[in-house]
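Here it is, the structure in full.
Missing here: one protein chain of the complex. Every other protein chain is in place.
Coming up: chain A.
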Amino acid sequence: MNPVNYLYLSALLFSIGAAGVLIRRNAIVVFMCVELMLNACNLAFVTFSRLHGNLDGQIIAFFTMVVAAAEVVVGLAIIVTIFRSRHSASVDDASLMKL
């Protein structure tokens, strides 16, 4: 199978994620879309690693996963805090830069 197809898939996943971030209002869904975009990138890295025959892309994919895990921790904590004070997880409600 031609590895370039993985790149197409990666672009597709990235676009879906981006569209989700822009369109959806539920903070959890937006968050999951961000994860989707990160993982689309990971797929692209790994594919390029395969195409170029070296391990650089795979190493960067690992970095991305670590960063994503840390980001999940912080992001979920913020979302939970907002939900507690507003009883809603809509990103549009949190538009005032204050609780």
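List of remarks:
By our rule, a residue touches a chain if its C-beta (ideal position, glycine included) is under 8 Å from a C-beta of that chain, and two chains touch if they have at least 3 such contacts; residues count from 1.
Definition applied: contacts and distances are computed from a predicted model.
When the listed names "Phosphoribosylformylglycinamidine synthase subunit PurQ", "ATP-binding cassette domain-containing protein", "NADH-quinone oxidoreductase subunit L" or "Branched-chain amino acid ABC transporter permease" are checked against UniProt, the chain not shown comes out as "NADH-quinone oxidoreductase subunit L". Of the options A:Val21, A:Val46 or A:Ala68, the residue whose C-beta touches the omitted chain is A:Val21.
For chain A, the residues touching the chain absent from view are 18, 21-23, 25, 30, 91-92, 94-97.
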